[in-house]
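Excluded from the complex is one protein chain; the other protein chains are retained at their positions.
Moving on, here comes subunit A:
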Amino acid sequence: MAMLNIDNLHAKIDGDHGKEILKGLSLTVNPGEVHAIMGPNGSGKSTLSYILAGKEDYEVTDGSVSLDGEDLLEMEIDERAAKGVFLAFQYPIEVPGVATMTFLRSALNAQRKKRGEAEISTPDFLRLVKDKAANLGINQDMLRRGVNVGFSGGEKKRAEILQMAILEPKLCILDETDSGLDIDALKVVSEGVNALRSPDRAMIVITHYQRLLNHIVPDFVHVMHKGRIVRSGGKELALELEANGYAEYQQDAA
């Protein structure tokens, strides 16, 4: 069975005169697969990630989304998280005064409780964070600082991947994780993501650029335009886009 099944999804910004952003998007993702979604600005890529995560500013007007056969759209935001949906934010949000460490632990335990699992013990948690943080080049000082407060662009993205590594989600959605990263940071972040690839985990990688996909090599590449997937292919499709740009799709649609 597919892990994620998006069928003919239509959605608009909440409100009466909201503009329709997704216009019949369909996508099937199986466990172990990495799907890249590419496309020009304004094609609806970020909206898709927000709708999957459950952000309340959008209204789904048609279509369905299921996760492991369950209706994802019926679930609360935190319920989706506990079921294994993780969104790595393009612009991670600051939570002043809450140490990153505290945040990680609160989130992990909240998810475990929702799943009826026991809370993680303090020594186990500290060991877990230490291991994962070291791989991402995150030091103790960063873990003590407020969530994303005063973090550089690269630090924010690494912190997102650290959260992902600790929460061990089933479905990882990476929204323009490469934006604002220099080449070294991109490498560290990509390695972090690759370390999480596994046969029972799926990923949706949203990006403008081919360069991220040199590091995180996708199984499938989809081109999104005007709220729909207009073309799908293997990883070579990304190279083609890199060479030709999105112009042809923009013209097609016009």
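By our rule, a residue touches a chain if its C-beta (ideal position, glycine included) is under 8 Å from a C-beta of that chain, and two chains touch if they have at least 3 such contacts; residues count from 1.
Criterion: contacts and distances are computed from a predicted model.
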Options "Competence protein ComFC", "Peptide/nickel transport system ATP-binding protein", "Branched-chain amino acid ABC transporter permease" or "Fe-S cluster assembly protein SufB": UniProt name of the undisplayed chain: "Fe-S cluster assembly protein SufB"
Which of A:N5, A:Q163, A:T177 or A:S190 contacts the chain that the document leaves out: A:Q163
Omitted-chain contact residue, chosen from A:G15, A:G69 or A:G97: A:G97
Among A:N30, A:S64, A:N109 or A:S179, the residue in touch with the chain that has been omitted: A:N109
Per the touch definition above, residue among A:A81, A:L136, A:M224 or A:L241 touching the missing chain: A:A81
Contact footprint on subunit A, counting only the chain that is left out: 53-57, 76-78, 80-82, 86-87, 89, 92-99, 101-103, 105-111, 113-114, 119, 122, 146, 163, 167
